[in-house]
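On to chain A.
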Amino acid sequence: METFMIIISGILYTIATYLILNKNFLRIVLGVTLFSHATHIMLISINGLKRGAAPLLGENAEAYTDPIPQALILTSIVISFALTALLLVLGYRTYIELGTDNMKKLRGESHE
Partner candidate 1 sequence: MNLKFTDVYLQTATKILVFIIMTFSIYVLFAGHHNPGGGFIGGLITASALVLLYVAFDLQTVREVIPVDFKKLAAAGVLIAVLTGVGSLVLGVPFLSQTFNYFDLPFLGKTELATALIFDLGVYMCVVGTTLTIITSISEDDI
Partner candidate 2 sequence: MTTQILINLLIAITWMLLNEEWDVVSFGAGYFIGFAIIASMRRFFPVPFYGRKMIAVIKLFLLFVVELFKSSVVVLKEVIRPTLKIKPGIFRSETILDSDFEITLLVTLLTLTPGSVVMEIDPKAKVMFIHAMDVDDFHNNIQRTKSRFEKAIIEVMR
């Protein structure tokens, strides 16, 4: 399953990158969200899946899956959330002030 999941996350990366390279702000932010989803899947997959019970000692299993990736992903999820929220509101404000969400139009007078 690990290999499968790594490939899934690779596909997500591809799609996310394509979205990120878009001109439309919303697509970009969606791409960023997908990018971090892919990262979380990658992080947990390459460190071995289902190698034991959930890391809850009450489960009385012989082995537990590695809790470290889970802890890292948790932190990362929360941070991604904070960043996505900030980015979204920034895009929203930009749209209101500058009237566009097209990154092409946000170039500024390149090289003033």
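Assorted remarks:
The criterion applied here is as follows: a residue touches a chain if its C-beta (ideal position, glycine included) is under 8 Å from a C-beta of that chain, and two chains touch if they have at least 3 such contacts; residues count from 1.
With respect to how the candidates were assembled, all candidates are chains of the complex that A comes from, given by their letters.
This one's a predicted model, so the numbers in the text were calculated from it and none came from an experiment.
Touch, as defined above, links chain A to just one of 1 or 2 in this complex, and that is 1.
Of all the residues in chain A, the ones that touch candidate 1 in their complex are 54, 56-58, 74, 78, 82, 85, 89, 92, 96.
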